[in-house]
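Can you read through this structure? Questions will come right after.
Omission of a single protein chain aside, the complex is shown with its protein chains in their original locations.
Take a look at subunit A:
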């Protein structure tokens, strides 16, 4: 299992478009991927779940990947986070 914290820097938070892209990257892997924000954890492959959190600027989130391709999944998600300007 891999676990990594991200600090959301984007002014608009994780709104609809970046949420879709995060879900797309997570869905490419067979590992279970989850996103934790405050005390709530959601499946990062579920778009409605991710958006329901309403993650805003300066939020600290934790992403967990668990499965055979957990390392690759984490790398891909981290890449998407940076590319979309969500996190440093």
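By definition in this document, contacts are C-beta pairs under 8 Å (C-beta built on N, C-alpha and C of every residue); 3 or more make two chains touch, one makes a residue touch a chain; residues count from 1.
We adopt the following convention: contacts and distances are computed from a predicted model.
Look at the chain that isn't drawn here: its UniProt entry, checked against "HPr kinase/phosphorylase", "Heme exporter protein C", "Hydrogenase" or "NADH-quinone oxidoreductase subunit B", names it "HPr kinase/phosphorylase". Mapped onto subunit A, the footprint of the missing chain covers residues 12-16, 20, 23-24, 28, 47, 51, 54-59.
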